[in-house]
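Missing here is one protein chain; the remaining ones are kept as they sit in the complex.
Per-chain numbering from 1; labels A, B and C assigned in written order.
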Amino acid sequence: MSGKNKLGRVLADNAVVILFILLSVIAIPFSGFSVQNILQEMFTRLGRNSFLVLALLLPIYAGMGLNFGMTLGAMAGQIGLIMAIDWGIAGWRGLVFAALVGTPLSILLGWICGAVMNRAKGREMVTGYILAFFMNGVYMFLVLFTMGAVIPVRSATILLTRGYGIRNTLNLDLVRASLDKLLMLRIGPFFIPVATYLVIAVLCVFIVWFKKTKLGQDMRAVGHDLVVADSAGIPVERTRIIAVVISTVLACYGQIIFLQNMGNMATYNAHDQTGFFAVAAILVGGASVKKASLLNAFLGIFLLHLMFYVSPRAGQNLFGSAMIGEYFRQFVGYGVIALSLVLYAWKTRRDAVFAREVLKNNGSSGHSDAAKEGAAK
Amino acid sequence: MGQDSPLLSIQHVSKDFYGNVVLQDVSFDIKPGEIIGLVGENGAGKTTLMRILFGMPVITETGGYQGKIVFDGHETNFSSPFDALDAGIGMVHQEFSLISGFTTTENILLNNESMKPNFLNEVFGDRMSFLDRSDMKQRAVKAIQKLGVKLNPDMLISEMPIGHRQFTEIAREINREKIKLLVLDEPTAVLTESEAEVLLTSLRNLAAKGISIIFISHRLQEVLSVADTIVVLRDGKAVKNLPSKECSIRDIASWMVGRSMTSESDAEVANRKLADEYFRVEHLWVDMPGETVKDVNFTVNKGEIFGIGGLAGQGKLGISNGIMGLYPGGGKVIFDGKEAPLNDPRKVLEIGFAFVSEDRRGVGLLLDESLEWNIAFTSMQIKNSHLKKMLKLVKIRDDASMRKLTEEYIKLLDIKCTGPSQKAKELSGGNQQKICLAKAFAMKPSILFVSEPTRGIDVGAKKLVLDTLIRYNREYGTTIVIVSSELEELRSLCDRIAIIDEGSVAGILEPTAPLEEFGMLMSGAFESNKEASHA
Amino acid sequence: MKISLKTPKEKRRFLIRIALVLLYFCVTIFVLFNGRGHTILIDNKDADDLSYEAVDGMEVSIDSQESAEYWPGDRDKAVVRGQKHKIRISFFDEEIPEFEATFTVPFSVDMLILSVPKMLAGIEPFIETFVAPDFVDTFEKEESAESFDSFEDMYDGLQQEDYYIGS
Partner (left out) sequence: MLKVKEFIRDFGWPRLIIFFFLVFMFIAAPFVGVRLDASFSDVLNRFGMNAIMVLAMVPMVQSGCGLNFGLPLGIISGLLGATISIQLGVTGFGGFLIAVFIALFFASILGWLYGLLLNKVKGEEMTIAMYVGFASVMFMSIMWLVLPYNSPNMVWGYAGKGLRTTITVEGYWLRVLNNFLAIKFGEFFVIPTGLLLFVALCVLIVYVFMRTKTGTAMTAVGSNPDFARASGVSVDRMRAISVMLSTMLGAVGIIVYEQSFGFIQLYTGPLYMAFPAVAAILIGGASVNKASMLNVLVGTFLFQGLLTMTPSVINSLLQNDMSEVIRIVVSNGMILYALTRKTKVSK
């Protein structure tokens, strides 16, 4: 393969990352934000979003693509937070309580999600997406109609005036930034939420470590080749379910971390786009449906949120309309998912052709000239 | 372990699938450290025998088997291949069961990794143990050494030559501590000669270490050179079982194919006067996975029934698929004096080719549509038939004419169905095959390619299908190229038969040629010294 | 999951898992009680029947939070976690020694009044549950549309993105 071709491949493989860096480089000067301002915002957002994005990794390893079903975990986390607020548990203890309530819930939901995806092998992504919508209905039913009516709610202040159902916006003052503030470090002009970063670091260690376990190895095997893994006696379906369960539980914790940073919660919408942002971030970082790393996650969060932060202001300054920037960033978010999926599908095809040619070159073993001629084409 | 007691003893094993007998009273023994060469034509029962040995679910689902299998002194009846593995029987399949993104070590130890326990085992079970990479590597290296080949334990499978992949598979099986018996199904099919030689040497090594081997291969030289004992299966019976020293390739070949022939068609075939060259293939190569065609040359005369035979995986199926443009290919196809385009299914259909695919359910039929659709579709698309004008504006499907056509063929080919609107998937295999033939006939082809016309259909239907082909040939003078694994069938039908081996024509024979010649050609035993029979 | 307890290994694992489940509940209960927030209104008022009198001037701190000054008739609040609390009172009149006491509040109550004069006078109960009469109404304004007219409206919620991205 010639050098030019190689360069082309590298460019194509990293098209999304390159595109994003270019966009950001163009948009930053127009936004008028100072570097310090942008960096502080990035520190905050890294703390806020990393956990959610990292929750996507395991299903990718297990070959199930991007887990749009992680929204289920977010819902579990929100139910945990509602409970914590209802009981008036303050500070980091409130977060721990929310996580403890959310854990069994998200395990259950993850199990359901994994089982459903096992029934739809090959289209896990779209299935996860629709499942999230479906569960949104169940969540609404649970929170809007049974809480306060069937499920006892102590605190009237979080209920709608009609006496049951949780308010559309839940004030999280009790736990606001309680994780971030636990160990806030000031370095020069920057505030760094060390505790949050520590939690994320622990998760990273867990993921690295998990990959070294037997289960992690099995997950990789299932992700690479379902049929071979099955014939080697690896319990394929169970392994896939475990991947989704872990992802869902992590999403639950991630959502709690996210919301404590935000300080309030749109009860019926907060989870809607959890999956979208996490998926967009990891794809922007250069991950694909089949391959992702910690680096992809962090790079992606940085690039995506840089873009999200600067584009409304840049749009305002460039076109005199903040809405343009607002729409632009959403366009970029959706577009980047579409683009990554297309590039990936296209790449898979290209690699398949390539692999076949390699196989043929090996297989023909100089038996005939015609075969070589064919391979050269 | 007594020297005399066999490791594995297969005793009077019989098996039928719904009355279709595939194994009949098969018995043979394997002693520890012995290599058995198991040979037989496609469909002779090799695969079924191995499935029984491994306790594949398909056997119990279809009613089990008769007879007894004694392994290591105990009568066994494995309920899954994993039980067989646990007992110490390993199998290397023809198609690789490797994960291409994994290294050699990881593949050799797939689901058999070395583990270091940690505290999380107590909570989440053994799967949370760490992998002990260094121990894994040691074990892999040990297995590779035992095999006596050179393999890089850290190389990715995807970057390996094919031969090494095969070695990796074998290394995986022999890595298991308990392994006593290794079954190799066509292990050399994808190897080069030198690689195959290395493999054979390592097999002898293994046998010397006390591992018994069942070696299934169509390459008779290899079987002869490596095996201690040869077992020949034919039509489900173990027809020969004798030390390899006592037989020659020619003997084995004739035992493999040696069936009594139905001689009725011989006379007729011999007397047939055929017109001039009509169709010619030069240096055809086709990239069909598993059936790669490398360099094929032959000519067919007008009105001839030309047979293409050979063992599975040698490329015979690739020829017709390639000519019909279904798989990428190259070379020259000359039809009626003009060069026919390759890689364009529509063009070849337009110039009068028609094809009955071997993959009946995958390519041949619209399973979810009616018989009318199945029969009339191709002709509608290519010849614009079965269309009518609606309101003088648009041409739409003419259901009445499609129905008429279908009813015609239902009667002509005696297709058992409830009517033209029945769904294709509801028919039996034989009747589905007739639908495929009807689809091709409806094209009124100048030359018809038929691939494995009798695969997977019952005996009665087989005869009907073959008779239909002969009748069609005789009545319309249609040239037919028929590809089949069943030599018997080709010999009863064809004017000439080409045998394909390793992607090219090993030789072209008259149907009356001695059986062992066919056997020899199929087994790659002789180099193409039969070119003379080229018409 | 089938639990068989044949081998010592399995027995040990079973016990460890049981212990973990117990630990799960213990931690939950711990954060539930320990993290439970209460608002304590600290009162320095005379009794209606003058059975006790407000302190002339003092600094009160609860659980070593920052102390606040109280004059007669003052009321201020402290937000605390958990049920056991320590109160420290130092009087402006330096002759009176500092007062320290511990008290517990009931788990289920969000807001209570602690009357310092009552406590000093040793009148029980010096802690009472406080119910804010207008509490519910203060939240009324936040109320937004709580039902959706159509599918499309439902997803209009998505445009609350600003909230989500947190710009």
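Quick note on the criterion: a contact is a pair of C-beta atoms (placed from the backbone, for glycine too) under 8 Å apart; a residue touches a chain by one contact, two chains touch by 3 or more.
Computed from a predicted structure; not experimentally measured.
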Residue of A:206, A:331 or A:354 touching the missing chain in the full complex: A:331
Option from B:9, B:104 or B:378 whose C-beta touches the chain left out: B:378
Absent-chain interface as seen on chain A, which is shown: 65, 116, 119-120, 122-123, 125-127, 129-131, 133-134, 136-138, 140-141, 144-145, 319, 321, 323-324, 327-328, 330-331, 333-335, 337-338, 341-342, 345-346, 349
Residues in chain B touching the chain absent from view: 324, 326, 345-347, 349-350, 355, 357, 359, 361-369, 373, 377-378, 380-382, 384, 387, 390, 394-397, 425
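Following the convention adopted for this analysis, only the chains that are shown with their structure count from here on.
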Chain closest to the middle, measuring from C-alpha centroids that were averaged per chain: A
Chain separated most widely from chain B, comparing mean CA positions: C
Distance from the mean Cα position of chain C to that of chain A, given in whole angstrom: 35
Where chain A and chain B are represented by their mean Cα positions, the distance between them in whole Å: 46
Multi-partner residues of chain C (each touching 2 or more other chains): none
Partner chain B, residues of chain C touching it in the complex: 12-13, 16-17, 20
Residues of chain C touching chain A in the complex: 24, 27-28, 31-32, 34-38, 79, 81, 108, 110, 135-136, 139-140, 142-146, 157-158, 160-161, 163-167
Contacting residues of chain B [partner chain A, same complex]: 81-82, 85, 97-102, 106, 110-111, 113, 115, 124, 126-131, 158, 161-162, 190, 192-193, 283-285, 287, 289, 292, 294-295, 328-331, 502-504
